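Excluded from the complex is one protein chain; the other protein chains are retained at their positions.
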Amino acid sequence: MSTAERSWPLWEVFTQGKDGEPHQHAGSVHATDAEHALQNARDVYARRNEAVHLWVVPSAAITASTPEDMGPFFDPANDKAYRHPQFYKVPKGVKVF
Amino acid sequence: MRASHPALAPALLRIADDRLILGHRTSEWCGHAPILEEDIALANIALDLIGQATLVLQHAGAVERAGRNEDALAFFRDATDFRNALLCELPRGDFGVTIVRHFFHGLYSVLQWDALARSTDQTLAGIAAKALKESRYHVRHAGEWVIRLGDGTEESHRRAQEAVDALWPYTGELFMQPADEADLVAAGTTADVSLLAGPWRAQVDDVLRRATLRAPSDPWMQRGGRDGRHTEHLGHLLAEMQIVARSHPGAQW
Partner (left out) sequence: MTTMPPVADDSARIAAFEARIAADESIEPKDWMPERYRAQLIRMMSQHAHSEVVGMLPEGNWITRAPSLRRKMILLAKVQDEGGHGLYIYCGTETLGVDRQDLVQQLLDGKAKYSSIFNYPTLSWADMGAIGWLVDGAAIVNQTMLAKASYGPYARAMVRICKEENFHKKQGYEIMATLARGTPAQKAMAQESLNRWWWPSLMMFGPHDKDSSNSDELMRWGIKRKSNDELRQRFINLTVAQVKAIDLTVPDPDLKYNEATGNWETGPIDWDEFWRVVKGNGPCNGERIDARRRAHAEGRWVRDAAVAFAEKQQRDNRETTERQQTWTRLGDGATA
């Protein structure tokens, strides 16, 4: 073997299980380009009818929040109860709103 | 059930045996492919092909009315009774040979299934409609690889061109219309494969051009498989495939 070999780039695979549903992360595959990433995703993550649609994204293109963000990013949403419908009272007697 | 045309069962075997033998060859890759992703892709293709073969063999068995089911037809026929094209039985070769063969045969399959999906034989038409979708994907998979290998490195280009050159003389047989199928074609039961040659060649040339590969110019073509005259490779393939089944005749598995 002449030169040290590196893995093909990594892609994240998102599958849509049924029409209209959101795409969910299924796993990853290695591929050198988008078409092959799609094919590999299809062969690896849709063997059992798990998908009607696929996204592949180069793993390197994903920006993620860090664990240290956990507090400042998400805690402020904790006390905004007025964003949820349960916060509001409906007068008695109104059965269906 | 009305007796079917005596040429129908042999015609179905020609369709089924291509997929069975090529599927078997493809399954030899399982665990030995260039990269894990490709192990899985090739296994998918092999499964599609063996699945297609199973359905057509079942139909052939029913049409033939000699009490042979799909397993009897797959495991208890001798090489001279197989009707696959020679292209399908050649050894698996390197990945280049495997890919180029899938591309050549896959494209033929797409065209054939597309025609058979309109067969007046409802069972065959149903199988063809399902198989057409599978074969389309096989061509996309193989075609994309042909382009990558042809237009990849110097070595991959050389190997891909060698595969094209080696397999080319076996492609002509796919389009030689068997004489005994004339009635079936006239009745719209099977497809006249000679009509598929033109569209096939146009698509092949398009992909070879993108892959910076070229088709050989020598027009001479091998033939024989459709009549049961095979290469020496088929006997070995069958010896392996049939050994367990034939060692225990009548057994259930």
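Points worth noting:
Letters A and B mark the chains as written, and numbering starts fresh at 1 in each.
Assume a contact is a pair of C-beta atoms (placed from the backbone, for glycine too) under 8 Å apart; a residue touches a chain by one contact, two chains touch by 3 or more.
Quick caveat: nothing in here was measured; it's all calculated off a predicted structure.
Contact with the chain that does not appear here is found for just one residue of B:Asp183, B:Asp205 or B:Glu240, B:Glu240. Across B:Ile50, B:Ala166 or B:Met221, the residue that sits in touch with the chain not pictured is B:Ile50. With the whole complex as reference, residues 24, 27-28, 30-40, 43-44, 46-47, 50-51, 53-54, 57, 70-71, 74-75, 94-96, 107, 110-111, 113-115, 132, 136, 139-140, 143-144, 147-149, 151-153, 155-156, 159, 191, 195-196, 199, 203, 206, 210, 240-241, 243-245, 248, 250-253 of chain B touch the missing chain. In the full complex, chain A contacts the hidden chain through residues 1, 5-8, 10, 27-36, 44, 47-48, 64, 66-68.
Just so we're on the same page, only the chains that are shown with their structure count from here on.
Considering their complex, residues 8, 29-31, 35-36, 39-40, 42-44, 47 of chain A touch chain B.
Listing the residues of chain B that touch chain A in their complex gives 35, 37, 40-41, 44, 137, 140-141, 144, 148.
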